[in-house]
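Here the complex is missing a single protein chain, while all its other protein chains stay put.
Here is chain A:
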Amino acid sequence: MAALRGQALLGPLGARLRAGPRAPLRSAASAPPLYDVVVSGGGMVGSAMAAVLGHDIHFHDKKIALLEAGPRKEYDHMPDSYSNRVSSISPGSATLLSSCGAWDHVCSLRLKPFRRMQVWDACSEAMIVFEKDDLDDMGYIVENDVIMSALTKQLDAVADRVEVFYRSKAVGYTWPLPSHDCDTSPWVQVELADGRRLQTKLLIGADGHNSMVRKEAEIKNIEHQYDQSAVVATLHLSELSDTASSLVWSTSHDHASELLAMDEESFVDSINSAFWSNINHSDFIDTAGAMFRSAISLLKPSGTAVRQLPPSVAKVDPESRAVFPLGLGHATEYVQHRVALIGDAAHRVHPLAGQGVNLGFGDIACLAHHLSAAAFNGSDLGSLKHLLKFETERQRHNVSLIAATDVLKRLYSTTLAPLVLLRTWGLQATNALPPVKEQIMAFASK
């Protein structure tokens, strides 16, 4: 029985050793430089991965390489105007960034903590408010450039361990044979655009949703392009004179192009009408919603929190509008022998929940934890044993959030009465149940 069980256990593991180009046998003298870890992709997630490993005590004598296709960006000072690419950083992500010393830099540059999140429905009066009772922040809005600046500083601080290769796009990967064949190199071979070669014991793919690492490793990816694009911009609100706000507007491709093309005044008008207009309200829904609200207040006299009106926009920063397409993606496997995927390479979500980069930072925290333990045990860093533990933990967390985000996106993309009613009542009910909201906030803060 143990034999059969053993065979069954071998099945999924055996399937992960794929056929592909073979690593040639090289003598030690001519072998390309060998790194313990190579991170492919120098965005926020890739840079953070390299920085966290570089600051790990058990990686003190290890060699790490970070490959970034673009040039090194200097962030000596932040421009006065805000960048239009921002991220919502959860407390868990902030903890990760402070573990490698980057959070202090972020705080000294600029960021905006928030304590309250309010969601309005365009088709009804329903809304939901998330608020933390204690004085902790729910999250932080930080420009992506600020995060990159902080991470670059922290990478410089561990330059003896982490070598950053700028303008170095990886163009090919060669995978090792299963470990029991001793004649060929057991390491992953990486070929760069300029012909240089590296070898590594573990390759971490942080190269975005079109990940080349994932494609070359032949890991299947479940993909779905939403019929939506996101329009981003930096706005100034009417109420407060010195506050800027970040806008992420998910809408159809056509509407997105229109929004991008129109002049600034019309753009501001479109935003305001989207927030304030009652066009999509129907009497039926409004009545049903009002009824449900009275029902709730009978059961729960405290009812819902103070209702804040939607914002009204005064102006938009010039040149701050941009568009990018939206889609859903999830890799069926996050790891293979000597390969791990993190961030958008492993999973891509709709920005409506503000979770995208936080999932990536969560991946980093988990993978770094397992790699640190493996290093302290003297294990081979590319061994599937601990990589699978990372995969299980993260898939468990990520799949539910990605699925929930997808469901919400579809639910809120429609104006069909039955679905609007469903979400109206659902939203009102959830809003009236603090324990449920606390669970949602706890899950999203990790």
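The rule is simple: a residue touches a chain if its C-beta (ideal position, glycine included) is under 8 Å from a C-beta of that chain, and two chains touch if they have at least 3 such contacts; residues count from 1.
Note that contacts and distances are computed from a predicted model.
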item	value
Among "Translation initiation factor eIF2B subunit gamma", "Ubiquinone biosynthesis O-methyltransferase, mitochondrial", "Cell cycle control protein" or "Cysteine dioxygenase", the UniProt name of the subunit that does not appear here	"Ubiquinone biosynthesis O-methyltransferase, mitochondrial"
Hidden partner chain, touching residue among A:G43, A:P186, A:G289 or A:P351	A:P186
Which of A:W276, A:F324 or A:F376 contacts the chain that the document leaves out	A:F376
Selected from A:H58, A:R85 or A:K215 as touching the chain missing from the view	A:H58
Touch list for chain A against the chain that is not drawn	1-3, 5-6, 9-10, 13-14, 28, 34, 57-62, 178-182, 185-187, 375-380, 383-385
